[in-house]
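Every protein chain except one is present and positioned as in the full complex.
The chains carry the letters A, B and C, assigned in the order they are written, with residues numbered from 1 in each.
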Amino acid sequence: MNPLNEPFAAGGAGGGWDPVGIAVVGLGYWGPNLVRNLYESSAANVALVCDMRTESLERIGRRYPRVRRTTSFADVLADPEVEAVVVATPIGTHFALAKQALEAGKHVFVEKPLAASLAEGAELVRLAEERGRVLMPGHTFLYSPPVEMIRDLITSGELGDVYFVSTSRVNLGLHQSDASVVWDLGPHDFSILAYWLGQIPTYVTALSRGCVIPDTPDVAFINLEYGSGTIAHVEIAWLAPSKLRRTTIVGSRKMVVYDDTSIEPVRVFDAGVTLPDPETFGEYRLSYRTGDIVSPRVDVVEPLFLELNDFCQSIRTGTAPRSTPALGLDVLRTVEAAERSLANGGARTEVEGASVTLP
Amino acid sequence: MNPLNEPFAAGGAGGGWDPVGIAVVGLGYWGPNLVRNLYESSAANVALVCDMRTESLERIGRRYPRVRRTTSFADVLADPEVEAVVVATPIGTHFALAKQALEAGKHVFVEKPLAASLAEGAELVRLAEERGRVLMPGHTFLYSPPVEMIRDLITSGELGDVYFVSTSRVNLGLHQSDASVVWDLGPHDFSILAYWLGQIPTYVTALSRGCVIPDTPDVAFINLEYGSGTIAHVEIAWLAPSKLRRTTIVGSRKMVVYDDTSIEPVRVFDAGVTLPDPETFGEYRLSYRTGDIVSPRVDVVEPLFLELNDFCQSIRTGTAPRSTPALGLDVLRTVEAAERSLANGGARTEVEGASVTLP
Amino acid sequence: MNPLNEPFAAGGAGGGWDPVGIAVVGLGYWGPNLVRNLYESSAANVALVCDMRTESLERIGRRYPRVRRTTSFADVLADPEVEAVVVATPIGTHFALAKQALEAGKHVFVEKPLAASLAEGAELVRLAEERGRVLMPGHTFLYSPPVEMIRDLITSGELGDVYFVSTSRVNLGLHQSDASVVWDLGPHDFSILAYWLGQIPTYVTALSRGCVIPDTPDVAFINLEYGSGTIAHVEIAWLAPSKLRRTTIVGSRKMVVYDDTSIEPVRVFDAGVTLPDPETFGEYRLSYRTGDIVSPRVDVVEPLFLELNDFCQSIRTGTAPRSTPALGLDVLRTVEAAERSLANGGARTEVEGASVTLP
Partner (left out) sequence: MNPLNEPFAAGGAGGGWDPVGIAVVGLGYWGPNLVRNLYESSAANVALVCDMRTESLERIGRRYPRVRRTTSFADVLADPEVEAVVVATPIGTHFALAKQALEAGKHVFVEKPLAASLAEGAELVRLAEERGRVLMPGHTFLYSPPVEMIRDLITSGELGDVYFVSTSRVNLGLHQSDASVVWDLGPHDFSILAYWLGQIPTYVTALSRGCVIPDTPDVAFINLEYGSGTIAHVEIAWLAPSKLRRTTIVGSRKMVVYDDTSIEPVRVFDAGVTLPDPETFGEYRLSYRTGDIVSPRVDVVEPLFLELNDFCQSIRTGTAPRSTPALGLDVLRTVEAAERSLANGGARTEVEGASVTLP
């Protein structure tokens, strides 16, 4: 069992400290999942839920009759039981809600992306540091066991140099009214790549199209270049014949296919190319190696549960969460570079302040 | 059975005209497949095979003892039985060999790509017209039943507008010593896209890396923009954990997955998004439609057999082959634009003389 | 949406009658699923849950704090709010619990199989008729949209004569302490086959082995013969490298693969064999036909929800449920024949009272 998981399972022993009083704001598509996981964790206590739509509140009420409900964000800010606020509203509202919560002395968890711009995100980070409060962006995939396993394969050197990564995250739906597919799905892949590679790209080149709603891109092809030489392609779309969550990582020693829809989400291929003696280099007598394929056993655990526990633990113990504010900003840098590339007709675009993110 | 196939099966009735006397030049990886298909067709007579490597000639000799063999291309040019020359040598030699053959009055089939540059290709086309000889580039996939079926789905309007195409053509091997993956695998996808869409891209943006041999790209991510609004992504690589030949075509009415490694190579998805009444447009209340999925029956026939018969038929009857010289030039235009994009650090690059190719 | 589903969704309009007051008895592996579906249906009201294990009761209590709980079955029988009892306890207790509930005037839903023997089952049926109460065996798969779709394909004649059926229902776990795999998994396939074919087998031949626990079969191969000429093979196991839920139905006109683990659970193959003119029969010049393959769109709905609503509807309206007591007895006849075959060293064994079940 994942160590992040153990102490917090419902009814379990807990981490030795009191559950964190939490308000969940925004009960649309994703909010109920946050409520459910917090409800089942011994690390948290869902004190309050907040949404402007009474219908959404009632639906939660039927399932969790003991949880208090409100349509007013002011109630959230004023509630003494609420130590931390979980924000799961449309992207455009992230900044205003998180800012008010931090100013009210609350810890804040914001669903990805952290904010609607790098400038907004940086202001939130500054504010959280100033007030000594935890600010955590909800990059859930960092808590996915397959993603973590692949990070271990990379950082341990088992894959060798990462030559390139190619990823497809497509399915039919859900068009967002307030954001392009780049803002909606891009943060998933950008955060995973940052976590795996320990860096963000230096250049981004993007091509997109608003197929269904003009000016709202619903498909994008994004090429990324990293300082290390690694290149990557990210395909994201709300239009697709079938759901794909497939990432290929090609290393100099081994290769990996990560398919989040498969019961074998990680497959490690002992395959590659061997260059002969450099003296005979000119002859290009490469030999290809194809060995065993291994599907390692992967824990089955809900990443969101681990992520929310990490948030609570960070509040109680002061340790940094895996999904750091710095990573949240790096994701915003990548999204903004992709958007600038699109605005400039697909020009190759430098990422602002690209630098190594993680150790 | 495909109509191109019928009259030429080995021992079949034939097209009512004499078999075309053919020489196959180049017996490396692909040449033996050309010999085998020509040998089994009643439309052709393999008069001569030519390769500088006696070992390759001997291997063919063991299998086809009656076929004459030579190490000298001059023998090919001088042979009165040889009406047509099939060129399957490294790309850099296509121009010189095809030029000599045309000048010697032979019809010429050149494995893809037609030549190593647009200028070379254009010179060959000019020469063929001048001499009244058939010149045909070997874009085999145009003769693949799944590719043809998808062209029918597109041109009949069954898919609606083609929003975008995404394609992956990757596997482990075979690094070429004289060409990048863009010259080696790119022509397959560029010719298929030209055949399907009836146009070539106006802009190309490419990213590549020479992972194994520096300066010899073995992976490339290529974004394509078409005048019609269609966008496409082409991923090609000689490095991959497993073979992929997967193309997704997303149309406004239906979607298709073409997987050339599957026994169900074409799958048609009756899926899409419905926009509501334009007046309520601002509300984005899209509805998603997912209906039946159909794998239509596809003929099992070797595309190369059909292609070579089309070449012979073109020689005997004067009809244009499906794989026209004009399409061959359009493929070269696309490859060159991709190469220019790479040479310019991944800049978005205009395709020279982009224009509609096919009716 | 399935018509059985529509009026009962949580918060929906309901069927125009009061929700049925229900007690769920047995909160082991399956019981909580029954509670959850009843809780979300407007057709039912979970008045009481009952289990001897206080731990199980507490777990339900955390999730549904308003539901009353008891460790005493006598409380269930005495409770005036309880109109119907849902029994989800080990097989050996089905008879005693259902009998008491019927005698107390309750309607009864019993998880499959209806009882631990045909004699017990028949006694329950007699008692329910005598008391005028609904008795319904929980053959959930009869409410699975793919199963229903295949029944339509069969009864409409689209498949032609059903030549044979072959089915595998295997995975790793869950060994039952009180029953063999034949009693545990067999009823699923036997009920599906009865529903599809409208008959039960006339002969059963079985082979099994208790691999892990001697004398507790955890794998069985069961051959079935039907009066219509159809033959079937049922493979069931608690030991398997991966989960399989795959059934092949071969008809004289079309064939179907039903895979309950796939997102395309029903695939219809327009394939078969054509016999030539009977006069030339001796020559066996068969022609094979392989046409399109269609994956029809299948509703995504939880069968258990539909099944429990059918139970409530039967109580309120007096209509027979799809899963009739007669079908429940036929399943017991088949299980008992398989067990007799095993007890007789794998002898071919007649099914008691085999007769057409369904119209």
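Just so it is clear, contacts are C-beta pairs under 8 Å (C-beta built on N, C-alpha and C of every residue); 3 or more make two chains touch, one makes a residue touch a chain.
The model shown is predicted, which means the values in this text are computed figures rather than measured ones.
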Which residue of C:I213, C:I263, C:V300 or C:A343 touches the chain not shown here: C:I213
Among C:N33, C:S117, C:T248 or C:S262, residue touching the chain not depicted: C:T248
Among A:G92, A:P296 or A:G353, residue touching the chain not depicted: A:P296
Residue touching the undisplayed chain, where the options are C:N33, C:T93, C:S117 or C:S166: C:S166
Residue ranges of chain B at the interface with the undisplayed chain: 10-11, 59, 62, 65-66, 242, 263
Touching residues on chain C - with respect to the absent chain: 163-164, 166, 168, 170, 172-173, 175, 177, 203, 205, 207-209, 211-213, 219, 221, 223, 225, 229, 231, 233, 235, 237, 239-242, 248, 250, 252, 255-257, 267, 269, 271-273, 275, 283-284, 286, 288, 290, 345-348
Hidden partner chain, residues of chain A it touches: 264, 290-297
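To be clear about the criterion, only the chains that are shown with their structure count from here on.
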Maximum centroid distance from chain C, chain identifier (CA atoms): B
When chain A is superposed on chain C by its C-alpha atoms, the rotation angle in degrees, nearest 5: 180
Chain centre separation in whole Å, for chain C relative to chain B (CA means): 53
Intercentroid distance (Cα basis), chain B paired with chain A, Å: 40
Sequence positions of chain C contacting 2 or more other chains: none
